[in-house]
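First the structure, then my questions, so here it is.
One protein chain omitted, others in place.
The block that comes next holds subunit A.
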Amino acid sequence: MFFEMSNVTKSFGGLVANKDISVEIAEGEIVGLIGPNGAGKSTMFKTVTGFHIPDSGSISFGGKDITKYEPNKICQVGISCTFQKSQLFSALTLEESVLVGAYCRHKRKSQALPLAHRMIEFVGLGGKEEVKISKLNMFERKKAELAAALATEPKLLLLDELFAGLVPTEVELMLELVKKINEEFGTALFIVEHVLRVIMGICTKVYVLEYGQLIAVGTPEEVTSSEVVIKAYLGDDDFYAATDIKS
């Protein structure tokens, strides 16, 4: 399997944030991860990206056991992510920020720079290379973070609530961009999202997490009509909004 988490458990003191999690992602696949706030989604991503070491279980990528890899090593083998709460590098320019990612693949600036420029163009921020990150608006900052992650040339990209805080028109644009990443680079995507329309629109498989445990997995249609999931989301407006749009 291209990417596989097997029986991963991660706890903080007495709190079990992830319990016995098993996930499979195929090459180039787009997979969603949903669940109420505090379910343990971000923890799962941080475990995959090497910021937490799981208490038990293993993670493999491209046939390699990456369970104990440091975050920078994870990036080097081809897994990148965008953070839920990111400040990016406010004192750097857009170009320099994306260069940080590009330097993961090229040591020389003369080779990293064209890659960084390509990614800046790709996310639609061409012309803003010299602008300080602190001068970008929220939407631009999210695209900048995406560009930096893409510059590391990932084979698997984890997006943690990339769409949160965007207005509907921006959600549409971002959705197009995310699709384009998958189409043009063949990057597999693992997406945590509250805006369920995003999950419905592009994922072929969705995992549902509640209280640290996976309670369902299937196509978006299967998952949203599942009893357990509806119960887990009872009273969650996002969920109803999304299913309404679908029907």
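Quick note on the criterion: contacts are C-beta pairs under 8 Å (C-beta built on N, C-alpha and C of every residue); 3 or more make two chains touch, one makes a residue touch a chain; residues count from 1.
In this section, contacts and distances are computed from a predicted model.
J.: What does the UniProt entry say the missing chain is called, choosing from "V-type ATP synthase beta chain", "Branched-chain amino acid ABC transporter permease", "NADP oxidoreductase" or "Phenylacetate-CoA oxygenase subunit PaaC"?
T.: Per the UniProt record, that chain is "Branched-chain amino acid ABC transporter permease".
J.: Return the single residue from A:5, A:59 or A:99 that touches the missing chain.
T.: A:99
J.: Considering the whole complex, which of A:8, A:112 or A:174 touches the chain not shown?
T.: Final answer for the missing-chain contact: A:112.
J.: Which of A:3, A:61 or A:83 touches the chain that is not shown?
T.: Touching the chain that is not displayed is residue A:83.
J.: Kindly state which of the options A:72, A:204 or A:219 is in contact with the chain not pictured.
T.: Result: among the candidates, A:72 touches the missing chain.
J.: Given the full complex, what residues of subunit A touch the hidden partner chain?
T.: Against the left-out chain, subunit A lists 49-51, 70-72, 74-76, 80-81, 83, 86-92, 96-97, 99-101, 103-104, 107-109, 112-114, 117, 130-131, 148-149, 151-152.
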